[in-house]
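Data block below; observations after.
A single protein chain has been omitted; all remaining protein chains appear in their positions.
Order of writing sets the labels: A and B. Residues in every chain begin at 1.
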Amino acid sequence: MEEKIISKQNLVKLCADIIGGGHILIAPGKTEYVVTQDASQIVLDTQSKPTKASYKTFVFPKAEPVLYYKRGKNDVQILDAGPEQKKTVIIGAKPCDTNSFNILSKVFNWDYKDDFYNYRVKNFIVIGMMCEFSDRYCFCTSVGSSPVSEKGSDIFLIPLDADNFAVRIVTDKGKEFIDAYSKYLTDGNPSKSKEVSEKVKHPEVAFDSKQVHDWLAKNFEHPKWDGVGDMCLSCAQCAFVCPVCHCFDIVDEDYSYTEGRRMKNWDGCQFGHFTLHASGHNPRDIQGKRYRQRVNHKFKYYVDKFGEILCTGCGRCSRGCAVSIDIKEIVANCKD
Amino acid sequence: MEELRKLAKELLENKTVAAVLGYVEIEPKRTKPIVITNPEDAEKLVFNEYCLNNLAVYLTKARIKNLAKQNGSVLKLGIVAKPCDIHAIIALIQESQLKREDVYIIGMNCGGVAKDFGLEYGADTLASKCVPCETHKPLYSDTTLGAEKETPKVSDEVLDKIRALEKMTYVERFAYFKKEFDKCIKCYACRAACPLCYCQRCITDKTIPRWIESSPHSRGNFSWNVVRAFHLSGRCIGCGECERACPMDIPLSLLNRRMTETAKEAFAYVSGRSLETPTLVGSFDVKDSDELFM
Partner (left out) sequence: MENIYKPYLAEIKEIIDETPDTKTFRLQLKDPEVAKTFNFKAGQFAEYGVFGEGESTFCIASSPTRPEMIECSFKVYGKVTQALRRLNEGDTIGFRGPYGNWFPLEEQKGKNVVFIAGGIGLAPVRCVIDNVLDWRKDYKDITIIYGARSIGDLVYKYKLKEWRDRPDVKTIITVDPGGESDGWDGEVGFVPTIVEKIAPKAENTIAVICGPPVMIKFTMPVLKKLGFSDENIFTTLENRMKCGLGKCGRCNVGGVYVCKDGPVFNYAQLKELPDEF
């Protein structure tokens, strides 16, 4: 689509206008994506490390009320809950994050529609940015993305020089959004930004996801799962920081004798009690089976069901794992 | 390193141990935990400033414990342990989670470890747990390996921060911790990485009644982080694994360290230092002051 240019100074002004317009603006902070009140504090660095957690919490909050209730003598009143309908803009998202909504939207809409998620995504503008970071844990290129992928971005930034960004307008939603700030933009030259983006170093492709899929289909029982499982600590750090893990729990919590709310909270398949039945039976009773579920869900089941790999290759789960379990390495070894 | 590999190989070969918990290098300045049962694999073992994990966490895991059971007899589990890791082993023995004879401690002399993988090791990058460490040599071991080393001397920032927090008003202190705890996502990596969080059923998982709200919002997070600190007071050995595991960078060691300092001042007790002393909770005396922890 179209391409424009924005100077860094103007980008700060644009951000200030977004905040001033009453929208929520999210930008990468030191270790997290944070809601920003001060546009001048935003640092857009293509070489920054991916934040520790993804920004999925802004569309699929870590804790979210789905309804409020009030108990009477033997009656109950239900009050609806719903997301705040505020325009939210994220700026400087890495390509391994931007693609997450495309993937998540599948499960949240394949039959029943989760409007808590949908309404937030509808109000979300994703301004992605080219990435020049890469460490041993990155593997976006192995799951169909790349450090210059525009997938999932409404607008995509490419630094042209020390003072200017190329602004690629990727979607209609992005165009409609950026048109309101056209005074900060000048016309761009796609060939220039292309030159920059083509020079970006790509992480090496670590595996062929199709081969991994087929190997998983044949190796549900395999000693490697127990090997990983014995070292894994059964936390859910890996699921909670992941941009596309979407498991949740539903719990009620009272805040008075008669009132309370029903919450939808993040959960993860690495917890032992995730699948534990009330009778005591647990289909995934040991950690090896749970880790097997993690890999299979991401690289096989989700692919079969929804046609997408449930992984953007961001490497967060591994980077943050207390015992250095590396999903890229494990998946790359899913071969005979 | 060679003595470590040789010892591990021997122990496995002569069936003194069924398995060795140790570290392997995955790239320069980065290691990860491994459990080896095959003597041939002993050559993979390493020990250096990047052996950050406290492997004692594995000693209470069912499947690791089961490794010790071989053809009817029960062998020991070997563990490569820094002095601070040995504190955890001692604490587990004090708390009857383990018997001394269950483990073969390959104690390592230690001059400190790095804050994180990939960093150049030195005074600036010394792990905060190593700053107040007074041990450096294994207090208990079956074999001690490695040369004694000097640890860089740096100021105790965690303690300074604690003292600063103590000077704040209650309201300020509350605000500080609220902001930190609000970041918590309830992934329970802190609990999973802690060698002393070994409960089969943690209080947060109990639902009838539900003691701790499972939601990761202010209230639920406060109860979780505070209850966890309380459950570890007088028990935490200060290995810092919880803080290292926390993806949200919550300064958990401020709480744990403060509890440890309090126990030290009031009872001259530090967890995991002696097999002869009972646990702090186990040595409760009605005459003990109860104004300490608030």
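The criterion applied here is as follows: a residue touches a chain if its C-beta (ideal position, glycine included) is under 8 Å from a C-beta of that chain, and two chains touch if they have at least 3 such contacts.
This one's a predicted model, so the numbers in the text were calculated from it and none came from an experiment.
Touch with the chain omitted from the figure is made, among A:3, A:267, A:308 or A:326, by A:267. Shown as candidates are A:136, A:173, A:194 or A:289; the residue that touches the absent chain is A:289.
Within the full complex, the residue among A:52, A:94, A:151 or A:300 touching the omitted chain is A:300. Considering A:212, A:251 or A:331, the position touching the chain not shown turns out to be A:251 (whole complex).
Touching the omitted chain from subunit B are residues 207-208, 210.
Contact between subunit A and the unshown chain involves residues 66-67, 69, 71, 74-76, 78, 80-83, 107-108, 110-116, 119, 220, 246-252, 254, 260, 262, 264, 267, 269, 274-279, 281, 283-284, 289, 293, 296-297, 300-301, 304-305.
One rule holds in what follows: only the chains that are shown with their structure count from here on.
Mean C-alpha positions place subunit A and subunit B at a centre distance of 32 Å. Looking at the complex, you find that subunit B touches subunit A at residues 26-27, 30-35, 53, 57-58, 61, 63-64, 117, 183, 185-189, 191-193, 205, 210, 213-217, 220, 241, 244-245, 247-249. For subunit A in complex with subunit B, the touching residues are 31-32, 52-53, 57, 62-63, 136, 226, 229-231, 233-237, 239-241, 249, 251, 253, 263, 265-266, 268, 271, 273, 286-287, 320, 322-326.
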